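With one protein chain withheld, the remaining protein chains of the complex are depicted in position.
Here is chain A:
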Amino acid sequence: MKITIDEDRCCGAGQCVLEAPDVFDQRAEDGVVVLLDAAPPAELHEASRSAEQLCPTAAIEISE
């Protein structure tokens, strides 16, 4: 799994952090997504997929 993020789209909702806190964080100053793990291990794939789908700005993209 390979995760990419588009900072410019991010609105700082933080939904990804709620879904997968080991994979995503937010910058303190503006809330923009910070990718902690661009290639997370298998046990985090499900949560990462949920984050991708739930992101309200489609700022997360996952490819296999």
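Methods note: a contact is a pair of C-beta atoms (placed from the backbone, for glycine too) under 8 Å apart; a residue touches a chain by one contact, two chains touch by 3 or more; residues count from 1.
In this text, contacts and distances are computed from a predicted model.
Student: So which of "Lactose ABC transporter permease", "Extracellular solute-binding protein", "NADPH-dependent 2,4-dienoyl-CoA reductase/sulfur reductase-like enzyme" or "Sporulation protein YqfD" is the UniProt name of the chain that got left out?
Tutor: "NADPH-dependent 2,4-dienoyl-CoA reductase/sulfur reductase-like enzyme"
Student: Over the whole complex, note the residues of chain A touching the chain we left out.
Tutor: Against the missing chain, chain A presents residues 9, 11-15, 17, 26-31, 49, 53-58, 61.
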